[in-house]
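Heads up, this is only part of the complex; the chains shown haven't been moved.
When the chains are written out, they are named A and B in that same order, and each has its own residue count from 1.
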Amino acid sequence: MSKVVVGIIGAGRIGKLHAKNILLSEHYQLKAISDVDTNHLSDIDYLKAVPIITENADDILNDPEIDAVFICSSTDTHIDFITKAARNHKHIFCEKPISFDIEKTKETLQVIKQTGVKFQVGFNRRFDTHFKKAHDVVRNGDIGTPHVIKITSRDPEAPPEEYIKRSGGLFIDMAIHDFDMICYLSGQDVKNITVKASSLVNDCFSRNDDVDTAIITLTFADDSLGVIDNSRQAVYGYDQRIEVFGNNGMVQVENQKPTNVKVSTNASVTEDKPMYFFLERYNKGYIAEIHDFAQSILEDKPVVAKFEDGLQAELLAKAAKISWKENRTVELSELQ
Amino acid sequence: MSKVVVGIIGAGRIGKLHAKNILLSEHYQLKAISDVDTNHLSDIDYLKAVPIITENADDILNDPEIDAVFICSSTDTHIDFITKAARNHKHIFCEKPISFDIEKTKETLQVIKQTGVKFQVGFNRRFDTHFKKAHDVVRNGDIGTPHVIKITSRDPEAPPEEYIKRSGGLFIDMAIHDFDMICYLSGQDVKNITVKASSLVNDCFSRNDDVDTAIITLTFADDSLGVIDNSRQAVYGYDQRIEVFGNNGMVQVENQKPTNVKVSTNASVTEDKPMYFFLERYNKGYIAEIHDFAQSILEDKPVVAKFEDGLQAELLAKAAKISWKENRTVELSELQ
């Protein structure tokens, strides 16, 4: 196999983003796209090179030429598509979260294990150039053994109340990325988690039994410590920073800014605010994750963001919610 | 009064530092210095302008010309000197901690209140140019209402075991500065405190029932949150940073470096490590705090770091230790 023949299930914003990146990649051949409604795809120039545009996902799942599927449909359809794809021996790239139901997620993990297909979950931050370099610095031992891992993760503005209602809450909707990143950086299992959280940004959150501001602390298996601070609203832009402090040094990732321009006047010295939100900030991560997935298939290497990683982040989100609700430290062993 | 006539009790490292700064200040006249042993002071040129060098602190405490005393002697002598000085109507600058005994500290507060003298505790970080500016930005409302306050405070290297044994532990010895700073920045009372702490740097700490690494989270009265991370060893130098995040923005203080020199080669781009330790980092704060104390006396203004602030930091250190020992959140109301 010199190129991965691929089908995309679901052509919403994220599906089309993957389609464009796949078309530009020399590692893929994009054979088919399915969506519940394909009318909106007809006047997109760059899709004219795609042989099959269909409203039936089975056209992809049953196509023997297709090596891998990208599951970009709504979350409630994931488990079904994953199961069919795996049984048809197709490698799977699935957007996060795998499902809303931890028990079903656990069952599906068994299917993946039995069929032996590659499964990558869309934790694209692991493929961000900046965070990946920090990770590599840590793994390479440049800062020694990690003692404290710190993540700052703040959205530029609070979502509308309709979104909050359906989101599942800050821990599963927003902090899940940070849970994955802190585990990725640490390489250790989490022993326990403690949350302090408040509703300070606006009333929508408390009205929906949610919070908008949180400080989450974790103890890892080797007694090293982690801390995440989240806010639903950082008026100066998307705030995404990490710091790993070890016995031999520290690695830090600062925010990315649109430009490096600095203006000095008699009033002040000003520079750009951080990039606005995730599409700008993690743009390259979306390209890198599909590149890496192709490499995993073509060279039969393990994937970087595997099924178990998706499951682990969901467990931490659940534990965090309990810690907040019950105002106590939650041992991860309670959930297993 | 155009100048504050002053006596210094205790001429160790910190007492001599204050003496030098007082001599250079136009707001003070340094009349006397006492120490249990004055021999080591005889060949210091800049002390030749000081009229009285004595081994009897009472020469200072009873001198009617002296307006204010600097108490720089060992901590166990503080309460006695404070009480005498206050009763003799002298303003007091006292090094921290006020005492090792919270009950005695509380009693002495009553004496200060009765006599009406000015009392400043030596929390010199409040006078650090950088931290003070951050504080002023917050008070000025530039970032709106604080939601999250973060302090990173790491020493460059662990102290010797002898020091650890007598130090009272990380919370009272090291984090006490950070407790004061976080209260200073917040302006709110603390509701509760939760600690995760480990011994990761070396064995000395656990051997002496102490920790070397901690993440301390706090909830303030208005439900805003605070987090302090401490380590006894940052190999790259003294790591002293703060960040206050509010509904309208954020203010950050970065580390200070000896120089702004940057070297770019084909291997890397390198710059200076942070300043080594507190004498380098907070050098100007020692000058600013005595300047401010003089202003308080000469213009009859409130002091910036008052007796109650010293007491509050001691209470937080005590609560933190309980939180660590009992692995639970401690309400400040438990201690009052």
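Some points to look at:
The rule is short, and it goes like this: a residue touches a chain if its C-beta (ideal position, glycine included) is under 8 Å from a C-beta of that chain, and two chains touch if they have at least 3 such contacts.
Just so it is clear, the model here is predicted, and its values are computed rather than measured.
This structure file defines a homomeric complex of 4 copies, of which 2 are shown in place.
By our rule, only the chains that are shown with their structure count from here on.
Distance from the chain A centre to the chain B centre is 43 Å, each centre being the mean of its Cα atoms. Chain contact summary for the complex, chain B toward chain A: residues 145, 147-148, 150, 154, 194, 196-201, 213-215, 217-219, 223-225, 227, 229, 231, 233-236, 239, 245, 247-250, 327-329.
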